[in-house]
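Below is the structure I would like to discuss, written out as C-alpha cells.
One protein chain omitted, others in place.
Moving on to subunit A:
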Amino acid sequence: MTLSKAEMARLVARDIPDGSYVNLGIGQPTTVAAYLAPEREIVLHTENGMLGMGPPPADPAEQDPDLINAGKQPVTELPGAAYFHHADSFAMMRGGHLDVCVLGAFQVSAHGDLANWHTGEPGAIPAVGGAMDLAIGAKQVFVMMTLFARDGTPKLVPACTYPLTGLACVSRVYTEHAVFHLGPDGVRVAETFGTTVEELRTRLAVPLDAL
C-alpha cells in the first residue's frame, strides 16, 4: 500500500531527531507538527520571527492577528518561546543553527538539487519567500512530495527542469511510494511502500541503490 499524506507526515516526524530545531514549510510539511510529541522537545521555528511555535488556537476567539506563522495562519506560543526580527530569523538558517527543515517540491534531482518556488510558466508571478534561504541554511533538508506529477512524470529526476531553489541541498525525500536518502554517492532507497526497488528502477530515470 502506498502511504497516505498523514502517514507520510508521521514518517517525517519519526525521523526528526529529538531536541531538534525545525522549520516546517507551508502546505503539507506543516501537518508534520501534529505528530511531534511534546516530550521529544522539538522546537518549531517560523521564519517570520518565532521559536517555540505552538498549534493553531483551539478556540477561534483566541486568534491573535499579531501571532501568525509563515503561512499567515494564527498560531500559539509554547512555554519558552522567543520572538525576533527577520534578519535574526534568517541568520538562524544561514548560520546553520536549524537542524531540519521540511519543504514541498516540484522536483528534486539525484544530486539533491531542489526546485520548489517557481513553475517558470509564462504569466506565472514569481514568489520565493524563504524557500531559498531554508534550502541552503538548514543542516538537513527533508522534502515531502508525491513521487509523480499529475501527468505521471517522475519528480525525482536526473536534473531539474524547473527553476532551481538550491543546489545539492536535499538530504531526504519522502513520497507515498518510498523514502529516499540523497548523498554524494547518489540515491538510496531506505523504505518502500506497496512497491519494490526493482519496480522503482523501471519508473525512475535515476540510478537507485538499496539501503
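The rule is short, and it goes like this: a residue touches a chain if its C-beta (ideal position, glycine included) is under 8 Å from a C-beta of that chain, and two chains touch if they have at least 3 such contacts; residues count from 1.
FYI, contacts and distances are computed from a predicted model.
S.K.: Please identify the absent chain by the protein name in its UniProt record; candidates are "Membrane protein", "Transport permease protein", "3-oxoadipate CoA-transferase subunit A" or "Deoxyribose-phosphate aldolase".
M.R.: Options "Membrane protein", "Transport permease protein", "3-oxoadipate CoA-transferase subunit A" or "Deoxyribose-phosphate aldolase" narrow down to "3-oxoadipate CoA-transferase subunit A" for the missing chain.
S.K.: With respect to the chain omitted from the figure, which of A:5, A:40 or A:86 is a touching residue?
M.R.: That would be A:86, which touches the missing chain.
S.K.: Could you please point out the subunit A residues that touch the chain left off the display?
M.R.: Counting over the whole complex, subunit A touches the hidden chain at residues 46-50, 64-69, 72, 77, 83-87, 89-91, 93-94, 113, 118, 123, 125-133, 136-137, 163-167.
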